[in-house]
Structures are given as structure tokens and as C-alpha cells.
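All protein chains but one are shown at their positions in the complex.
By letter and in written order, the chains are A and B; residue numbering begins at 1 in each of them.
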Amino acid sequence: MSRPYFTETWRRRMVLALPWLWAALFFLLPLAFVVKISLAEARMSVPPYTDLLARVDGAVVGLNATLANYQLLFSDALYVKAYLSSLKIALVATAFTLLLGYPMAYAIARAPAARRTLLLVLVMLPFWTSFLVRIYAWMGLLRPTGIINTALQTLGLIDEPLAMLNTPGAVYLGIVYAYLPFMVLPLYARLEKLDPALLEAAADLGARPWRAFREVTLPLSLPGVLAGCLLVFIPVTGEFVIPDLLGGPDTLMIGKVLWNEFFSNRDWPMSAAVTVVLLIVLVAPIMLFQALQSRTEIRS
Amino acid sequence: MSSVIRIDAVTKRFGSVAAVDGVSLDIFENEFIALLGASGCGKTTLLRIVAGLEHPDTGRIFIDGKDMTGEAPYARPVNMMFQSYALFPHMTVAGNVAFGLKQDGLSGAALEERVKDALVAVEMAGLGERKPHQLSGGQRQRVALARCLAKRPRVLLLDEPMAALDKHLRERTQLELMALRARLGITFVVVTHDQSEAMAMADRVAVMDGGRILQVDTPRNIYERPANARVAGFFGDINLWSAVVGDRPGTVRVPALGFEMPTRGLLPPSGTAVSVAVRPERIAMSRAPLSGAEHAVTGTVQETVYLGTASTCFVKTQAGGTVRVLAPHADGASAFNKGETVHLSWPSTAVTVLDA
Partner (left out) sequence: MTPRRFSAANIVLGAGLAFLYLPLVVVMIYSFNASRLVTVWTGFSAEWYGALLADRQILDAAGNSLMVALFSATLAAILGTAAGYALARFGRFRGRTALTGVIAAPLVLPDVIAGLSLLLLFVAFEQAFTWMPGRGILTIVIAHAGFTMAYVAVIVQARLAGMARDVEEAAADLGAQPFTVFLAITLPMMRPAIAAGWLLAFVLSLDDLVIASFVSGPQSTTLPMVVYSSIRLGVSPKINALATILIVVTLALLTAAAWIGRGAFKQK
């Protein structure tokens, strides 16, 4: 509709102003502050960083920006290793989540219509219960005196308790567990829309089930695969709670480094620099996710 | 007759495509007009422009002589029945019908009265408290109709009103719509892609193609005197041949049939390329040579299609053209078979000469 009502433009502007104002104030502006403070130096004061503007008697006389935080970040092996290790863990965990999530989504999409909603609810339900509680539950299962070890010992399968908690394995397990619903949901949404007649046509044309899956179902579900993987990969790269509670001292993730930098060392400018670099690392996947998001919107 | 709606040189583009391309049309008081065309011909866009749901790039819309081009849909005295019916899913049937009346400030007993009347008019009186999802397709259509009628609009716009109904229901609804219109005296504008529906219901039909109106006339005139080959082809079955105006006065030469055909009416100068059209049911076909016919074509039956009351036969002439003939199943006569030699003839009044 080119110009349905004369006041249309103004009504729209008012509706749009609300989310835009909010996003500018509480999403874009904070990111600008992170960049700003990453260029400052740490200082024992309130707040614990130097002013970016050099002032004499209140008048601005120059800029105090320093790249020292970034120099340290790239010269200290700890940070670089933490970024790389985070990316590796996120990548591997995303692959595992996909491997488990895809068959689940597929099975739900192929279930009788009446049962589909129930199965989907069952997958989503844990997501609605406390994240912390779910990670905590795994701590109870995995610890040396935990249920799994106790059970295995009682059955006589092992003599010594297995070290499961505070290992990389526990971190992967925790991630797959916590992020599984984020993988299943977009996959299901995609698979459910797939017309069953396509598979029937493929079968009719002589394709065996596996081949029909590979050449029809899989290609058509790729946008869902991509959305699911990004929904898992991006937040996991910055994950703090799972490596902190389930990982050991050798599990290096950047979210944990950032947390310690901020809460233990109280070095705000350094944490800001760590955040900026993390954002730069994630900017490509985030933009990919946004592009995917706006494409699906326009299509629907 | 005064025009209720005047569509004046309206054009509407979507991107680079002109959905409606310079259309002018007068719709008169109390008439039932059908906008007929294939999907994508611009008929629904034109209807939405009249309703105010789309706004034309150029041109004007007058309703009762008043320029309404820039008016919002809620300010226009016309109402539209949507193809999907667009019933409000969260309101009851009565709530749906009352909605438009409430916008006019009606309330209380007067409102209830009008809602009841509208539901009675479409024979849905007992179902006012149902929700749309509890209704059948035919019932939903009635509610959508009642919702419009309750507003007592000057013009009722119907977008493919029968599209969602099965064939049996469609015929009944056609008759009911015509009865309603006779009773209420409202002007009806119906958009349809179904030529038999347009012919059955409408006083006048506007045939549309590519965003333009090709012809506006009564169904009978369009059927018997199509303005051009495209209208002729769209409106019922027809034989269309390319031809040249003959040397003898009043004749055209049809190469596909191999003879000169006498026609009625004025013809362009001899040698002009034209098209000639003959309806299949105007052609007589027999096994014996027709005595006394001023001209006849001889050919071989190539294919017959059994239609119940008649058969359609495709006859190949000696000159190589094909003639489509509708042969009624007369008492006692045996049907024509493939390969039979037959003789065809038709009166000169059956021939329509069109621009090439």
C-alpha cells in the first residue's frame, strides 16, 4: 500500500521509535562504551579506569587513549590461547549438538501430527527450567562421589571413581545438554514445513530412503541447520557458567577469563578490551545470523 | 442511469509491472458487474483500489460522483467480501457481523436488530454465537456476506466469492447471490476467473487481460460479438482462423478451410488480414452432402469427445485446417465416429470478423 492513510507515516514512526530508542540506548551505546573504556588504563578509583579525555580544570585538552590493553592481550599467550580454545570448544560442541539434535528434530517432524506438539514441548521444557539448576544437576551426577561413580562402583565395574567432573568432557556434555533445544527448534521448524510429497516423489522416482534424505531432506533443511548451529556456536564461544562449574583448571574459555579479569582482578579496561576482541571474533557469525533472520522474515 | 462508481484512467504499478494499466469503467446503480480474467490480469487489484485497500498511481475513483481517490477504506461506502473471507477468528459470528455496524456508532437494540436481519438474510440466524472455526466453508462465506450486507453498502465488492466452495455449493450460492441482489437493490462487483460464473450472474462483464479491460458488455454480446480474438478465446470455445478479406464483396478467404466465406456487416478493404471466429455450436454437421447450403466444407472426423448432452468433434478439412464442432445427441441418430467423412456448414450470421 503506497499511501493508505495520510497519517500512516507518523503512526509508523511512533511505533518504531520505541524499539529503536531502546536499542540505541541499551544496546548500541553500551557497546560504544566498551570500546571507549578498552582504550583507558586501569586505576584505583571509582570508577576504576582513567578518563579518556585529558582535562585541565574541567576543560578538555587532549585524548588519553592507549592501546596498551590490546598490546598485552596479543602478547600474552593466555588470552590468545583462550580465544582459540573457546572457538575450538564451541565448534566441536556445536557439531555434537547438531549430531544429536538433527535426528531428534527429524523424528519429531515425522511423528504423527497429534504427537508432534507434545514431543516438541518435551524437548523445550528443560530450556524453561533454570539453566543453573540443570548444570548443577550434572555436577551431582559427575562428581567422584556422584551417582554415576557410586553406581558403577556398586556394580563392581570400576574400583576407583572415574574423574568426570572438571574435565573437558564434562564441558562438552554440559554445552550439548544446555543448548540442545536451541538446535532442535530451528531444525524442527524447517523440517516440519517440508512437504512429505517431496519424499514420496523421490521414492517414486527410484530414490532409496537414505538417498532421498541426502538429496532432498538435507539440502532443504540447511537453513535450519545453519540457524541452529549459529544459535549454539555464538553464545557458547562466550560461555562462562558451564566451563566454570563443569570444567577444570585446564579448560580455558574466554568467558571465564573475562569474568576473572573483571571480578577478581577488577581490571575494567582489560575486560573491555577482551570483550571488544571477542565481539570482533563473533561479528561475522552474528551478521550471518542476522542476515538469515531477516531473510526468513521476508519470505514468511 | 447514473454511475455509482466511476473508475477514471486508473494505473497501479507494483515495481515495474503495471497491475492495472489505464483502466476506465463506469459501474451503474443496481447492476451486477463481473470483472473476468485469468489470475494476474489485475482484476483483484482493481477491486482493492475501489475498496481503498490499494491506492492508484494515477487516475481517480469516484463514488456517487465524489472523488474518493485518497480516501481510506473505512471512509468509503463500499464493502468487500474477501476471497479468504477474512473473518475475525477471535470473534463470534454475531461479533463479526456487528463489528462494521459498531464502527458506525450503532449500539444496543438497534445494533442487535441489524445483526439479526443480516444473519437471517443469509440463513445463519441460529449460529450467531459460533466461532468461525466451528463453521463449514459455506457457512463462513455466508457470515462474510452478512458482515458486508449489514453495513448496507452502496456497492458490494466480492473477490472470487465461489473460489473456496465445491461445485454443488457454488451453483446454489450463485442463485442466492442473484436473489439477494434482486431483493436488496445493491450494486454488485464480482471478481472471478470463471467465465461460466460471470455469464450466469452478471448483467455486464468486463473482460480483463494484462491490466487492461478488453471489452465491457452483456454476457450475450461478448459471447456472440467478441471485440477481438483474445476475448473470443477467453469466453467459451470457439474456432478462430486467420483470413484475408476476399475480392468478392462481403466475403473472407480462409486458407485453413480452402474457401471464401460470406459474412454479414462491414469489412475492411479487400486484402486486409483479419481473423474469423465461428462458435462450434453454430456449425451443422452431417454424413450426407448438405443440399441447398450456400457453402459447405468436407472433412474427416479426427477425434470426438463425449460430453453427455453433446459431443465435441474435431474435423480435419481437405485444406488442412481443423474445425471444432459441437454435435448434439439427437434422438436415434448414431454418434459420429473417428475417420468418418462429414460435411459442415454454417450461416453467414454465425461468422464474426475480428482484427487479426
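In this text, a contact is a pair of C-beta atoms (placed from the backbone, for glycine too) under 8 Å apart; a residue touches a chain by one contact, two chains touch by 3 or more.
All values reported here derive from a predicted model rather than from experimental measurement.
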Check your understanding: What are the shown chains that the omitted chain is in contact with?
Key -> A, B
Revision key, fill the gap. The one of B:Val10, B:Ala51, B:Val93 or B:Leu354 in touch with the missing chain is B:Ala51
Exercise for review: Taking the full complex into account, find the residue in A:Tyr83, A:Tyr172 or A:Phe289 that is in contact with the omitted chain.
Suggested key: A:Phe289
Study note, to complete from the structure: Among A:Ala82, A:Leu98, A:Ile175 or A:Ala272, contact with the omitted chain is made only by A:Ala272
Practice item. Mind listing the chain A residues that contact the chain we can't see here? Key: 5, 7-8, 11-12, 15-16, 18-20, 22-23, 26-31, 33-34, 37, 47, 100-101, 103-104, 106-108, 110-111, 119, 122-123, 125-126, 128-134, 136-141, 143, 145-147, 150, 177, 180, 196, 199-200, 203, 230-231, 234-235, 237-241, 245, 255, 258-259, 262-263, 268, 271-272, 275, 278-279, 282, 285-287, 289-290, 293-294, 297-298, 300
Practice item. Determine and list the chain B residues touching the chain excluded from the picture. Key: 51-53, 72-74, 76, 78-80, 82-84, 86-90, 99-100, 103-104, 131, 133, 147-148, 151
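Keep in mind that, in the parts below, only the chains that are shown with their structure count from here on.
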Check your understanding: Just curious, how far off is chain B from chain A if you go by their C-alpha centres, in Å?
Key -> 58
